[in-house]
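To start, the structure itself, in structure tokens.
A single protein chain has been removed from this complex, and every other one stays in its place.
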Amino acid sequence: MDKPTTSGNWLERQRNIVDYSLQGLFRRRTKNSLILVMYVLLIFVVSSVLFITGSLTVELFSTAEELPDITVQKMIGGRQVTIQEYYFKAISEIPGVEDVEPRVWGYFYLEELQANFTIYGMDLTLLEEGDYERIVNWNAARKNLEMQPEFRMIIGEGVSRLLKEIQMEDAFLFFQPNWDAAIPFEIIGTFKSETQLQSNDLMVMQTEGARKVLELKEGDFTDLVVYVPNPEETEMIALKIRRYYPELRTVTRAQIESTYTSAFNWKGGFVLSSMLVVIFAFLVLIWDKASGLSPAEKKEIGIMKAIGWDTEMILAVKFWESFIISIIAAVLGIVLSYFYIYWLHAPGLKEIFIGWSTLYPSFELVPDIDIKFLLLIVTVTVIPYSAMAVFPSWKAAITDTDYILRNN
Amino acid sequence: MDELMLKTVKVTKIYNQGKQNEVIPVRDVSLKVKKGTSVVIKGPSGSGKTTLLSMIGCQIKPTHGEIVVNGKQVSKLPEKFANRHKREHIGFVFQQFHLIPDLSVLDNIMLPLLPFGMRPAERKNRAMKLLTQFDLEKRGRFKVKDLSGGEQQRTAICRSLVNGCSLLLADEPTAHLDGQLTADFLGYMAELKSKGYTILIASHDPAVFEHEMVDRIIEMKGGEILP
Partner (left out) sequence: MRHSSKLGITLLALLLLVLVAAVDYQHKRREYVENIWMRKSFQRAVGLTDLSITTAARYLRHYSLGDMATPFQDYPASLDHFPAGFVYSPPDFSEFPKPVKFGPLPNLTSN
């Protein structure tokens, strides 16, 4: 027989190696399929957790600039109570304070639907002009109303959906058993879905109406907000408020932002526990690879050496086997996770965030992806996995061929 | 010296040199084999024939001495070049065949060709020619583990020939075969010899060294060639 073309085209040789690796993968089909599925699952979980927490954090921070500078609460016995009028004057006289506004807000629990609404009292006419006007889907009826102001409210989408179920989408009746009569409210609009993540459970109404619903007596308020134009002075002013009135508690915007930063970070129970499980599972996967080859695989390496394969080629085959699985799994895991979170809106996962509430937003999140982080995930999984697969093969490849073939 | 396919000069192999468990399976072996001839190395087990054959086949490196195959010095080659030489110029039929059981006959035969960077079609072509020559065309797609002993042996022979080598080495090829298969095997060897192959067989089977195709018999005992 004539001689074959010796040491042919490099590219063709690489293709042959890849062909052989793939053939090897298919030969051990069951095991490799399971490994692939597990690997995809692990990466999927990691990306999903990263994506959802990243997106929620972005949503939190998208409006953080507009938060009030200082929120003031009154505390008795370590718990929040209503705050009285006489604090305003004293606080507004602190130098550096531009404005102090009392707020009336709270929660209303609707037993029939087991839903907790957030009630917020403000001057509704403010929402009817400028930019604010465009964040509400106004109901047609608003033009011809002659009712008293306290009987109007604008609701969030979640509330609207819930009220539709009990056919109360135009007007809602507030009632508690200890009241004399129910208080009817006309629903004049719904906040648009772009604000959904913040407004979903809100009922924004005239302050007097809120007072009635929350049963707050005159002169009492839920809390105060203080506006300080110079950010450098905020901490000092907050400190002064607490010094003058030890029963008051202040929450500055910086503190709220710091809470936002740590809300979903890795120290949170959810992220930490899912990451630990994934890391552990992945270590098991790698250990399995590193702990050595089966006798059949060792023999195969011995045979390849005996018929003239270079050690590098044998290692290349083994490397490709693992590399192919890991790179496909990593990319697939990340892509599937993207579609799961941003197209399917994380069914199953969002329930963990929602807990027992009956009112929840649709989780239409804005994607926030740091490419560096994704590349990190891919690198940190693919490289150790491929390397661990090569190591035992290298050991086998440098062992005396005769020894391997005789003992396997 | 163009006539010589193989020449060994005082080839010695020592395992665990200098230690208490020192073993010298091959000692000062010098021989010459002309092209196109078939030689049988005869000797009981432990006489060093397998080790000698492995050294000639570049599977093991000799401790002392020289091996020249087809005019090329192979005993002192670094591993990479020894591998290349093995891959390109030598065909080895192992005693236990050493085929990969999960692969098909065709894949096993084509295995030595992958390092050459040949296209699949070309590889298959070469393999099919050999299959036809050794009556294995119908078994091409079968997995080796599903074949009979004789078919496996023929596959092993095909694999050793696929690289177009001219020196064929066979280590105890008839050890697991019955009389008929032994006769078949020797028939194939005769055929190959008539096509110009140089054949070196290590065996203690009388059927082998008494066959007519054998040109020369070299006897080994205790690692040395008997005069």
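Labels A and B are assigned to the chains in the order they are written; within every chain, residues are numbered from 1.
As a convention for this text, a contact is a pair of C-beta atoms (placed from the backbone, for glycine too) under 8 Å apart; a residue touches a chain by one contact, two chains touch by 3 or more.
Since we're looking at a predicted model, the values are computed, not measured.
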Among the chains you can see, which ones touch the chain that has been omitted? A
For the full complex, which residue in A:Met38, A:Leu67, A:Ile94 or A:Ile183 touches the chain that was left out? A:Leu67
I'm checking contacts with the chain that's been left out. Which of A:Glu98, A:Glu194 or A:Glu215 qualifies? A:Glu194
Kindly note down the residues of chain A that lie in touch with the hidden chain. 15, 18-19, 22-23, 26, 56, 59-60, 62-63, 65-68, 71, 73, 75, 78-80, 103, 105, 107, 115-118, 120, 122, 126-127, 131-132, 134-135, 156, 158, 191-192, 194-202, 204, 223, 225, 238, 242, 249-252, 255-256, 258-260, 262-265, 267-270, 324, 328, 331-332, 335, 338-339, 342-343, 352-361, 366-367, 369
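Note that only the chains that are shown with their structure count from here on.
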Residue ranges of chain B touching chain A (in the complex, touch as defined): 54, 59-60, 79-80, 83-84, 86-88, 90, 92, 94, 96, 98-103, 107, 111-120, 122, 126, 129-130, 159, 161-164
Where on chain A is chain B touching in the complex? 1-13, 16-17, 19-20, 23, 27, 296, 299-300, 302-304, 306-311, 313, 401-402, 405
